[in-house]
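A single protein chain has been omitted from the complex, and every remaining protein chain is retained in its original position.
Right after this comes chain A.
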Amino acid sequence: MADAPLPPRSFQEVILRLQSYWAAQGCAILQPYDMEVGAGTFHPATTLRALGPKPWAVAYVQPSRRPTDGRYGDNPNRLQHYYQFQVLIKPSPPDLQELYLGSLAAIGIDPALHDIRFVEDDWESPTLGAWGLGWEVWCDGMEVSQFTYFQQVGGHDCRPVSGELTYGLERLAMYVLGVDHVMDMPFNDPDAPQPLRYGDIFHQTEREYSRWNFEIADTETLLRHFNDAEAECARILAADPTDGAGRIIPMAHPAYDQCIKASHIFNLLDARGVISVTERQAYIGRVRGLARQCADAFVATEAGGA
């Protein structure tokens, strides 16, 4: 970190710099998973690949949806659709903290001027049956990342342990770019022939989805879809691993897709306010059950180290 690079000028530049930085550290830069998820952790490249003994190092952007956080595009920081940048390295390297600080420097956060701290935050995902220890990383009092050493996923001990970094991209970029309202943030270069702001791209969708999430989404349909996804997951996992041609092909990933689906539908039902406190636990338990079975299936596959 000899010369501090010039600060980035747009949202996409923050993303591109993170990608180049982690590519330079040897990570494979994956693309987003093509399903609705609540966080980058749900990407099978994290959830499933954190299991088993095989080394792994990936980084990717993951569009994420949290229906309850929708604010019709009015709130300066809250969105029901946003982006996470996710890094997963297995086994966790001894200098992961330094590597992480290097990534902040790459997007223009000079540690000589800022107050960067690692504040305890034990991560737990009751829906994934996963937990780990780590921190939320603060920059000048703002949480800019989650830093976690995975201990368990889908009920399985992680051996070796993966190190996971999650950057909330909008918030981080707003800070780096000095923007107060997410919708005002330059998405591409402000001097581009067609400068686009975040709001040009997402303001209308935030309004539309907020209304749908909170008021319109049909709860009967959603409930049915939840049950369908659960049943399909079980059916996939129960299928004979030997196919008609005598090939042995267990289907951990297709089953896990159904788990992701169920999890997202649960989030939608939650946003519709039709899930009571006690029912909540039951739903979470059902999704966790799926995640657990998918993890069981995955560790019995080649990628899972079997």
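Going forward, a contact is a pair of C-beta atoms (placed from the backbone, for glycine too) under 8 Å apart; a residue touches a chain by one contact, two chains touch by 3 or more; residues count from 1.
As a convention for this text, contacts and distances are computed from a predicted model.
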item: From "ABC-type dipeptide transporter", "Rod shape-determining protein MreD", "Glycine--tRNA ligase beta subunit" or "Fe-S-cluster-containing dehydrogenase component", the hidden chain's UniProt protein name; value: "Glycine--tRNA ligase beta subunit"
item: Candidate in contact with the missing chain, chosen from A:P63, A:P93 or A:G289; value: A:P93
item: Options A:P7, A:P160, A:G199 or A:P254, residue touching the unrepresented chain; value: A:P160
item: Hidden partner chain, touching residue among A:R17, A:H114 or A:H225; value: A:H114
item: Touch list for chain A against the chain that is not drawn; value: 75-77, 91-94, 97, 111-120, 122, 132-135, 139-142, 149, 151, 159-161, 163, 175, 180, 273, 276-279
